[in-house]
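Shown here: the complex without one of its protein chains, the others still in place.
Labels A, B and C are assigned to the chains in the order they are written; within every chain, residues are numbered from 1.
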Amino acid sequence: MALYHTEDQAMLADTARQFMGEEGAIAKQLRHWRDKQSMDGFGRVLWKQFAELGFTGILVSEADGGLGMGHVEAGIVLEEIGRNLTPSPFLTSSVMAATAIGAGNDELRGRYLPGLLAGDSVFAMAIDEGPKHRPERIATRAERAGNGFRLAGSKTFVVYGGSADMLVVAARTAGADGDQDGITLFAVPKDSAGLSQDPIRLVDSSKATHVKLDGVQVYDDAVIGEVDAGRALLNRVLNAGRIGAAAESVGVADGAFDMTTTYLKQRKQFGKLIGEFQALQHRAAHLYSELEIARASVIKAQQLLDATACGKPSQYADLMVSVAKAKVGKVASLAVREGVQMHAGIGMTDEYDIGLYMKRDRALAEFMGDMYYHAERVAQFSGY
Amino acid sequence: MALYHTEDQAMLADTARQFMGEEGAIAKQLRHWRDKQSMDGFGRVLWKQFAELGFTGILVSEADGGLGMGHVEAGIVLEEIGRNLTPSPFLTSSVMAATAIGAGNDELRGRYLPGLLAGDSVFAMAIDEGPKHRPERIATRAERAGNGFRLAGSKTFVVYGGSADMLVVAARTAGADGDQDGITLFAVPKDSAGLSQDPIRLVDSSKATHVKLDGVQVYDDAVIGEVDAGRALLNRVLNAGRIGAAAESVGVADGAFDMTTTYLKQRKQFGKLIGEFQALQHRAAHLYSELEIARASVIKAQQLLDATACGKPSQYADLMVSVAKAKVGKVASLAVREGVQMHAGIGMTDEYDIGLYMKRDRALAEFMGDMYYHAERVAQFSGY
Amino acid sequence: MPNLDVFRFEIGAWLEQNCPPEMREPVRDDGDVCWGGRKFKFKSEAQKLWLERCAAKGFTVPDWPKPYGGAGMNASEVKILREEMQRINARPPLSSFGIWMLGPALLKFGTEEQKLYYLNQIARGEIRWCQGYSEPGSGSDLVSLQTYGEDKGDHWVVNGQKIWTSYADQADWIFCLVRTDKTNKYQGISFLLFDMDSPGVTIKPILLISGNSPFCETFFDNVTVPKHQIVGELNRGWDVAKYLLGHEREMISGAGGGDRLNTIGAVAKRNGLEDPLLRAELAMFDVDALAFSALGEKFLDEIKVGKAHPAQPNMIKYAGTELNKRRHELLMAAGGSAALEWDSEGSNGGSKARTWLRTKANSIEGGTSEVMLNVISKRILDLPGA
Partner (left out) sequence: MPNLDVFRFEIGAWLEQNCPPEMREPVRDDGDVCWGGRKFKFKSEAQKLWLERCAAKGFTVPDWPKPYGGAGMNASEVKILREEMQRINARPPLSSFGIWMLGPALLKFGTEEQKLYYLNQIARGEIRWCQGYSEPGSGSDLVSLQTYGEDKGDHWVVNGQKIWTSYADQADWIFCLVRTDKTNKYQGISFLLFDMDSPGVTIKPILLISGNSPFCETFFDNVTVPKHQIVGELNRGWDVAKYLLGHEREMISGAGGGDRLNTIGAVAKRNGLEDPLLRAELAMFDVDALAFSALGEKFLDEIKVGKAHPAQPNMIKYAGTELNKRRHELLMAAGGSAALEWDSEGSNGGSKARTWLRTKANSIEGGTSEVMLNVISKRILDLPGA
């Protein structure tokens, strides 16, 4: 598989770029919903448009009414989302939750996928339990009770949890906190008794919640995949979220870099365009190189995931997903920091968009594991 | 204590700078002995001159015939040694071994210090046992035998071991490899039966050995300080070596930086002096800042050590020694790398001195713990 | 030095008796900082009392001469006062740009009348000052400024616009660079003082990415400034500004120092620190921060005896602000998703994220890092064409 987009993928990229640049633009979405202090933090009309364009079905199989595409295609949409800082539940619902639900039985898929495909439903992922991403250890417990399970525990950083119709909850049905086995994924409806959420607005103006599960009763039909053996599925969901976040970060970094190079060609100081100063040129050129490398690592990981999507897990794919998430984390942070610094004074103002890129980058860097977490995984995969 | 040199110290610095710049210059010492493939790797005549100027007695008490000065003064000499890449056993003999011997009883001091002060003797330190500095673990054993001890084990990176009259050996007289207690320092004469050394020339053309101790018999009078309770003395010796190496590295970095800024003002490319290129200016200015910070950390640590020299150990002093060694390690490496890169082609040739700075820096970085080792200590001292 | 020991004892005793207990608590937010000025609302009676008592002793500006509101202390005495105040955790009685920036410039360039008039008011916290340097289109490039003061005999009429005026909306007076000669780029700028309540002054706060508005745009529409309100010579305001910028750089650079008892790794540890690679970054940072604090100490020692290079504050400003930005990047990483909270229960108004964003201005305000590197290249390294 060559490491560039096929013709079909390039067409999708054109569509996504045009749509997001128009409908998903910063002024139209991010600033609009932020300044309105919207509860959702994103636009429901836009979400319907995502569905109309088929974006919501990219990772849903054709048999289930989706497009049956892969992570490369999802990444194409995410990169444009990143470039325009477009708030939407695409990453959590159409990438992560869709991957989870797609592994469920006919009944479960039938229950949730039509709403997702139509852009009527929103799903959220309840995985993390502390301020840092650490899914190897899951303490939330689901104990057998009646015709199902009773869930108890708490979850953090549940992005768009407040807007979600259903939360995918990773819980422990057997074993101790750090065990590989004993994990089960559950589809927990938002209005379940005992489920409560504390709303949070994050630095990037996106919305999230802290979730409390206080003896939430679910039935057997809430189980996604197999009981006790959900680790493999959880890993697939995490991989989807990680490479998705990486793709979005590439878009964020690219957007910030474009703004910055444009500014370098316009702003004058000391009688010269600041882009004429060699020190800034070299920093921009270095950043360009790093961005190209980050971009390559993302498409490599996407292709590897797609090659193994429904088959056996591949450690090389896992490795490259962590390489990509770590590399992009490092590079996108550099891109927004250089962006703000090179814009200098106006870069610090709320009026200019460059600061919004810095905020979104920070949230994406943390989402599904930061560069330290993923570089550690690279070391462990490499046996050191 | 103000963080700059007193008048006396400034006078010493003038003396050291003039002497080392003339007698210790690269062409006269380092290249001379290197090209001769000298066994010692340094000049015995120069070593006598060190003694005549009193340098060998800086850390020896006045009662023992030395100058009774401190680490600030030793560092002044070492900085000039570093600037001129002057090969000499000053750091190992006059700084580290002198600190050890100074803690010995009257007989031991009487046996070794006059030769050291006169520049007739050379002493070496046998501490490390593997490729990385890790003195918390000492496996070389000294077992009670007859009127003394029998030593068995092996030591690495024994700088100027082949030229030394006596080796200061850290050995374990009790406990297991990783124990704090149970360490004793021994003065082992070079010609002891069972002591063998493999000679090595290092990348910086200095000489070292691998030492084998194959049942070396020493008597009670070889013990330096107390039996089993040598850890505190060893730590003092290590602190002396570490801050000494850091001071020498500051000189190395400074020398490389001076060569480089001079070159920036001479070399033309594309019709301009390369020092006019802003990208190089900013890199040079950044390096200057880092060098100043490194220099400050060294004098701070030196003063703290001097303030606690004969008194109780100070954890703040230990902390700042590690801060200084780590910081200088990082900065001096940057200085020599920028030096070679900015010299470009000629920087790669043996004919120009800049490459010699890079080689010496590498050896000093490793000596008595590199930046990773010392930053780890900083973390541990800080409780994380 | 027995005299100094007595001095320390006396200072210590006075502080014990006069510093209210509320003023010995750590500063928790900006409301706890006393900025003074006509518009300032004291948060507590204790805050007001503490300022008045210190001002009466000259302790708000201990190194200034007594006639100007100071205590006339020498460097060693000031150090003792600082140490004794630290010992009892006393808060600074007064924080002010007047003390840090304008005061030193007035001491050097002001007339005797100006010193008596302005310095005493600064020392007592009666005037809060802001700084009018930057203009739109001239950020780092101050000499290109356009605000113009037309000579009208005994006064100037000032027209123009400033930007990045810190706390202009809370300030009483401004020290302002104004072009008074259009024919000479460098030597055509004067350093003027005037009241922000003068007719023709309009202030518009700038909303920052941190969600706060510490800076303003400031507009001057035919503002009258009497001739005696110039500091230094006509058209030589650049000398005053440069001197003052040096002080500002010292002040901003102070932000980067590491606290040896409170390394960033130790702070992060309190919230758990399980990622070995993050821990490694924190350790590398703490090495840099602790080494930098040694530099700060060394610089203060050297400056006392005139050993510091005059351009050294630029270096310290560069290194200190870059360090502080890195510190807050790492604190955000250590804080994880909890540090991302902007508006929530338990995030203290998103203070971690807002502080992190605020630090991004450190390397811009008071001269960008790029300008600092230019200055080091030119004035310290003497590189060609720099």
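Here is the rule we go by: a residue touches a chain if its C-beta (ideal position, glycine included) is under 8 Å from a C-beta of that chain, and two chains touch if they have at least 3 such contacts.
Quick caveat, the model's predicted, so the values are computed rather than measured.
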Of B:122, B:280 or B:305, the residue that touches the missing chain is B:280
Residue of C:31, C:276 or C:385 in touch with the missing chain, whole complex considered: C:276
For the chain not shown, which residue from A:183, A:319 or A:332 touches it across the whole complex? A:319
Check each of A:74, A:211 or A:294 against the chain that is not shown and name the one that touches it. A:294
Which parts of chain C are in contact with the chain that was left out? 276-277, 279-281, 283-284
Quickly run down the residues of chain B that touch the omitted chain. 128, 130-134, 156-157, 198-205, 208, 268-271, 277, 279-280, 333, 337, 340-341, 344-345, 347-351, 355-356, 358-359, 362-363, 365-366, 370-373, 375-376, 379
Please give every residue of chain A in contact with the chain that is not shown. 2-4, 261, 264-265, 272-273, 275-276, 278, 281-282, 284-286, 288-290, 292-294, 296-297, 299-301, 316, 319-320, 322-324, 326-327, 330, 371, 374-376, 378-379, 382-384
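Just so we're on the same page, only the chains that are shown with their structure count from here on.
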Between chain A and chain C, the Cα-mean centres are separated in Å by 41
Go ahead and note the Å separation of the Cα centroids belonging to chain B and chain C. 42
Contacts with two or more other chains occur in chain A at residues 277, 279
So chain C residues touching two or more other chains come to 370, 373
